[in-house]
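For this depiction, one protein chain was excluded, whereas all remaining protein chains were kept in their positions.
Presenting subunit A:
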Amino acid sequence: MSVYIARRILATLPVMAFVMIFVFSLLYLAPGDPAAILAGDQASDTEIAAIRTQLGLDRSFPVRFLEWAGNVLQGDFGVSIFTRLPVSTMILQRVEPTLSLMVVTLVMAIGVAVPLGVVAAHNRGRLVDRVVMLIAVLGFSVPVFVIGYVLAYVLALKFHLLPVQGYTPLSEGFWPWLRNLLLPAATLAGVYVALIARITRATMLEILSEDYIRTARAKGVSERIVLFVHALRNAAVPIVTVIGLGIALMISGAVVIESVFALPGLGRLTVDSILRRDYPVIQGVILIFSFVYVLINLLIDISYTLFDPRIRY
């Protein structure tokens, strides 16, 4: 196992190198000049040119890439063109809200979706099954920002149960932290409830028709044990895969949710930086996201062995 993990980690290096070259090239070729944005509407060509020189934007592609890549390898992501803050500081400031949103969303989604999927499979074709599938279709079909606005209107403005926006760090207490996250997480969880419930149902249906399930039932094992211990454990591999991919997809969902609920997370930082053409920040964030993608895939692979002992590396 450890050899496998080491091999997988080593395999990420060329992937990350490719990502670095790709991201840098893409930004180099993309239209949009940060110096012109920075200088503002009144600026003359001369002033813009002076700012470009000061920021080093007038240097050639290879020079800029080698300098940037060399710094990144030493853990230095550079300085934001606009705020002049270190990119690593800006990213660190934004990690906690995004991570918090993802954790609360996942807990909500898994906590609701897996039991729903199991119950739907157990009641295949009945009303319960149809209702669960309807929820799944709705969760997939309605855009997250629409769900967000509706929830905010009802829970925040109408009944004053939750705040409309903002983020409170966990260091200021669990409840203040959670209170700010409930609305955005519930909004984002809708999609994942739909996704995970459908996969759980489909996988469970397949497993429930297996011989060993029939044997367990014939031996008089209770239906709850059959469903949640015998069947669910064997259905876990595809469910975990979907959850893992869901975490990766959640990053794009977070971009919308963080804007709607004013959470200062990485998603918003990415969008703001792209609109401003703040190259060092965009590059830093994309590298971090790529690393997270790779890491999640690795963790999914490792988790398979926990659920299915037959899997060996």
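One rule holds in what follows: a residue touches a chain if its C-beta (ideal position, glycine included) is under 8 Å from a C-beta of that chain, and two chains touch if they have at least 3 such contacts; residues count from 1.
Here, contacts and distances are computed from a predicted model.
Novice: Match the chain absent from this complex view to the correct UniProt protein name in "ABC transporter substrate-binding protein", "NADH-quinone oxidoreductase subunit J", "Pyruvate dehydrogenase E1 component alpha subunit" or "Ferredoxin reductase".
Specialist: Of "ABC transporter substrate-binding protein", "NADH-quinone oxidoreductase subunit J", "Pyruvate dehydrogenase E1 component alpha subunit" or "Ferredoxin reductase", the absent chain's UniProt record names it "ABC transporter substrate-binding protein".
Novice: Just name the one of A:Thr46, A:Ser60 or A:Gln74 that touches the chain not displayed here.
Specialist: Selected residue, touching the omitted chain: A:Thr46.
Novice: Touching the left-out chain: which of A:Pro14, A:Pro31, A:Pro62 or A:Pro309?
Specialist: That would be A:Pro31, which touches the missing chain.
Novice: Could you pull out which residues of subunit A are in touch with the chain that's been left out?
Specialist: 31-33, 36-42, 44-48, 50-51, 53-54, 80, 82-85, 90, 93-94, 149, 152-153, 156-157, 159-167, 175-176, 179, 259-262, 264, 268-269, 272, 274-277
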